[in-house]
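See below for the structure under consideration.
Of the protein chains in this complex, one is absent; all others appear in place.
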Amino acid sequence: MLATLLLLPPIAAALSLAKISDRLRLQIFRTTAFAHLALSIALWVRPGGELFGGFVSLDAVGLLILSPTSALFAGVSVYLGGYLARAERRSHRIFIASLLVLEGALSLACASQHLGLFWVALETSTLVSAPLIYFHHTGRALEATWKYLIVGSVGIALALLGTVFLAIAATNPSGGSTLWIRDLMAAGSHLSKPWLHAAFVLLLMGYGTKMGLAPMHAWKPDAYGEAPPPIAGLMAGTFTNCAFLGVLRATQICAHAGEAKFASSLLILLGLVSLAVAAVFIVGQADYRRLLAYASVEQMGVLVFGLGFGVLGAQGSLLHVLNNALNKGILFLAAGNLLQLYGTSAISGVAGALRRTPATGALLLVGLFAAVGLPPFGLFISEFMILRAALAGGASAWPAGLYLALLAVIFLGMCVAILPMAQGDDSPREARVAEPLSTLLPPLAFAAAALLLGVYVPPPMARLIDSAARQMGGG
Amino acid sequence: MRTALHLAILLLFPPLLPGVINRVKAAFAGRRGPPVLQLYFDLWKLLRKGAVYSVTTTWIFRAGPVVTLAALLVAALLLPFGGGLPAPAAFPGDVVLFAYLLGAGRFATVLAALDTGSSFEGMGASREVTFAALAEPALFLSIAGLALARGTLSWTAMLSGQMPAWHLYGPAFAMLIGALILVALAENSRIPFDDPNTHLELTMVHEVMVLDHSGPDFALILYGASIKLFLLGAIIVRLAFPFEASIRAHVALFLAGMIVFAVVVGLVESTFARLRMNRIPQILIAASVFAALAMAVILIRVNA
Amino acid sequence: MTNVALDIALVLALVLGVASLGTSRLGAAIRYFSMQAACVAMVPLLIETRSGELSVHAWILFVATMVLKVSGVPYFLNRSLREASVRTEIEPLIGFGTTLAIGAGLVALSFGLARQLPLPQKPASDLLIPIAFSLLMIGLLLIVSRTKAVTQVVGYLIMENGIFLFGLILIDVFPYLIEIGVLLDLFVAVFVMGIVIFHINRAFDHIDSHQLDSLKD
Partner (left out) sequence: MAALAAAAVLSAVLASRRALALAVSAGGCLAALALAAPPAVQVLLGGGTRTLTWTNPVLGQQALVLDPLAAWFVVPTLFISTGCAVYGVRYLLAGDRPVGMQAAGTNLIVLALLTVFLAGDAILFLAAWELMTIFAFLLLTHEHDRAEVRRAGLLYLVLTHAATSCLLAMFALLSIHNGSLRFGTGAALSPGAASALFTLAVIGFGCKAGAWPLHIWLPAAHPVAPSQISALLSGLVIKTGIYGLLRATLLIGRVPMTCGAVLLGIGVASAVLGVLAALAQHELKRLLAYHSIENIGIILIGAGLGSMALAAGRPAVAAIAFAGALLHVVNHALFKSLLFLSAGAVGRACRTLQIDRLGGVLRAMPRTGTSFVIGAAAICGLPPLNGFVSEFLVYMALLAACAVFPVAGQAEAVFAFAALACVGGLAAACFAKASGAVFLGAPRTPAASDAREAPGAMVGPMLALAATCVIAGLSGPWLLRVLDAPVQQLGGVSLAATPARQGLIATAALGAALIAIAGAIALIRRGLLHRQPAESSVTWACGYAAVTPSMQYTASSFARPLIAVFRGVLLPQRRQIAAVAPFAATVAVEEHSPDPVERFALDPALRGSGVGLALLRRAQPTRVQSYVLAIFVALIALLWWRLG
């Protein structure tokens, strides 16, 4: 089952490269994405075993990150039908193929048990997302793509270095070493401390660049601001989570080596810096796509911040991963609808969406409320869990206080920006616009899922989060 | 029996006070002045007259005097006239009800004044509420001071058997009396706050509010005003003459005290000039300061 | 003997890196990189000869690096350069002299940093780690200080060479497949960057990333 899941996207990618119509390509994508979703749901019921000599196997954390990835791809595959129909005509050959490779690479990243393989998967996903960002072929998109590539490459290079350092740290007396995650965890306190520390810094910086943690975040607003919104949503909701998986693995290893304190100081620092940077740029933001990008920086900050507080915090962070993915799905897809409807991504150019297109307007509001951590959406629960962990575990209340204050500032910024888009006077009054169902259903489904996670976390998921979080506790 | 005596004093005695005041003022001015019982005659005459109502008025205008008088009468039920004559109704906290009943009466009068739509009555109402709001802290501080000094929340207990208290709190009580006299003068629209005898509407406070009332309504208002004067006077008199005696002597003492009070008011009216409107708030605030000082003294003594 | 050869290869890689900091011609920068990659490619073989037999792994690594980095990558870069009219770095963000000075400082820093990180096992050469760090720093410096897109790719590649050197400390930790994957990814990266440079060239009529600054808040 796991093998099918991993092999399906690349095969479909190859298929879509053949000379076939764009409609068929989209169909292939949709079918693959839904098959992928079905398979990953099936994996919840019957966990897959080890594959390829143990290189690939889905553990609790992997499954937790794979599931929203899969769901987001399925949603976007539906959404693209409506979106592309309204976008300019252009061959989708590379676009669809890249999407499929991306899905494959991300699935591989989730399932890889070897840090080298993980790195390869993530690097692949970085490269294939370049054509996705460049989809609209504008000068600005080109600039964004270039920046994304350079910054992303530097970041991923640092991650590679970190991986190598980890291997050096794990050198055993006989000269052998390992990059198997389970071996690294088992090595525990035998890891060489200075190299482990350096490795952790590099991995955090490297995968942090991919996540978009400040100060490595600068590519993010550019890329999300210029990529087609569904692609930006995919990146914000899946790609960054997979990069977070890298940070998670590194933290896991650190925790098992008894260096949890070292890791958490860095995680908390970067988390707070990300929150602060996001707060500065969210307040007064003039472009809603860039706004969402900074919101993503914020969420990433919350993720690593939570990870800095032991098992409790990791629980919150893992739940947050799921919620954030769904939330990004809602917001970016709604933003895509607005972009197509109003033809601008300037906040001042959009007003009265609730009147003009009630469904998208409502989605925007729901997405906003979910993003800023209001109930009944899941982010409320996960942010509260993280706060609680921060207060319970922290030696001082400062990080928790800063976290709350920054979240409040971000709340202000997001509301100031988005509320007038949804509400407000849409004069000159234009007729209501009927939107295709395909661009409404996916975000609605995400909203429903986000609501569900806020009200009731299914017990299997709760158990999985619990067991995954325990890995962060060391020992 | 005692209640009946209390009610009799309450209902019959008050209109005498304005008469006394007027006689004192006349004496100071070298005139003979109206008879002491003038107000009784006026009331009798007014009650038999008809009434004229402005076309702008509503039930509020008609209800004003009624509610005012009713509130004052109920307030009067809470006030003891001395050891032999406890209040017909006494309970912990009646001091607050008393003050709020005065407020209710004022509110009704003010609304009735505003109902006429006249700018003069609006002006009077505005002044009335302003001065009342500023007098409120002085009254309540005095009440709190007494309550603290006597360890009770009821008028009846507060104003009886207070000889020992005077020994302990003498200076404080003196200041309280000063504050209360100021409050009484302000509440009853007396000089130096207001001149009941002025003929220029622009300078009036209370009188201008009731310009449009006539006949029995006006009678109710005049009667109510005398009761109000009587009530505040009674507090001051009970506080200033803390003597207890047999009931008959006591009633005589109390009524004599009330007449002295009226004379004092008359003296004040004769020797002071009416203040400028914008000076009045300062005086009222000064009254509050008096009361607060008294309170401070009491606090020190209580905790000593 | 082999020790000396290893040291020579490493020092040569460093010198070539520093040279790329000093050159203004894009073609030369690509050439320096390619030569540096060749030096680095030799290192695994030289390390292994020190201990006696040469493993298959080392050979595969050598061949893959030679094919992909030494010939493939420069080929692509030169191709994207062919379209461009300007082939020199005219206005670097930081002057050549300054860059060289900073570069020297960073190399010194790298040697210092290497002292902070004693290897668990004694490495084949005590120059390995300092030079790996140096290449990393030089690469980053190149990216930061230059305006031409191609130079930045070269900077990235030099950085990558540094990481490759680190990887050589423990040859067998990466399975072949993953090692190849890493190299392939690098190659694809350069390929994609080449395409983007081509597009930039067409869209902006220059390959100067200097003017790519229209995206802001």
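A, B and C are the chain letters, set down in written order, and residue numbers restart from 1 in every chain.
Criterion: contacts are C-beta pairs under 8 Å (C-beta built on N, C-alpha and C of every residue); 3 or more make two chains touch, one makes a residue touch a chain.
Predicted, not measured: the structure shown is a model, and the values here were computed from it.
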| item | value |
| --- | --- |
| Displayed chains contacting the withheld chain | A, B, C |
| Chain not shown: contacting residue from A:G139, A:G349 or A:G424 | A:G424 |
| Residue among C:S20, C:S145 or C:N161 touching the omitted chain | C:S145 |
| Residue of B:V67, B:A172 or B:L185 in touch with the missing chain, whole complex considered | B:V67 |
| Residues belonging to subunit A that touch the chain removed from view | 146-147, 150-151, 154-155, 158, 194, 197-198, 201-202, 204-205, 209, 215-216, 218-219, 262, 265-266, 280-281, 283-284, 315, 319, 352, 354-355, 369, 372, 374-376, 380-381, 384-385, 387-388, 391-392, 400-401, 404-405, 407-408, 411-412, 415-416, 419-420, 423-426, 454, 456-459, 461-463, 465 |
| Residues of subunit C (touch criterion as defined above) contacting the omitted chain | 93, 113, 116-117, 140, 143-147, 152, 209-210, 212-217 |
| Interface with the undisplayed chain - residues on subunit B | 47-58, 60, 63, 65-67, 69-71, 73-74, 77-78, 89, 91-97, 99-101, 103-104, 106-107, 110-111, 114-123, 125-127, 129-130, 132-137, 139-141, 144, 147-148, 151, 153, 201, 211-212, 215-217, 220, 277-278, 281, 288, 291-292, 295, 299, 302-303 |
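Keep this in mind: only the chains that are shown with their structure count from here on.
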| item | value |
| --- | --- |
| Chains touching both subunit A and subunit B | none |
| Remotest chain, subunit C as reference, centres from CA atoms | B |
| Central subunit by CA centre of mass proxy | A |
| Centroid spacing, where centroids are CA-atom means, of subunit A and subunit B in whole angstrom | 76 |
| Subunit B and subunit C: spacing of chain centres that average the CA atoms, whole Å | 99 |
| Separation of subunit A from subunit C, taking each centre as the mean of its C-alpha atoms, in whole Å | 30 |
| Multi-partner residues of subunit B (each touching 2 or more other chains) | none |
| Interfacial residue positions of subunit A with respect to subunit C in the complex | 114, 116-117, 119-120, 123-124, 127, 130-131, 134, 139-140, 142-147, 149-150, 153-154, 157, 160-161, 164-165, 167-169, 171, 175-179, 192, 194-195, 198, 221-222, 225-226, 281, 285-287, 290 |
| Interfacial residue positions of subunit C with respect to subunit A in the complex | 116-121, 136, 140, 143, 149, 152, 156, 159-160, 162-163, 166-167, 169-170, 172-175, 178-179, 181-182, 185, 188-189, 192-193, 196, 199-200, 203-204, 209, 212-215, 217 |
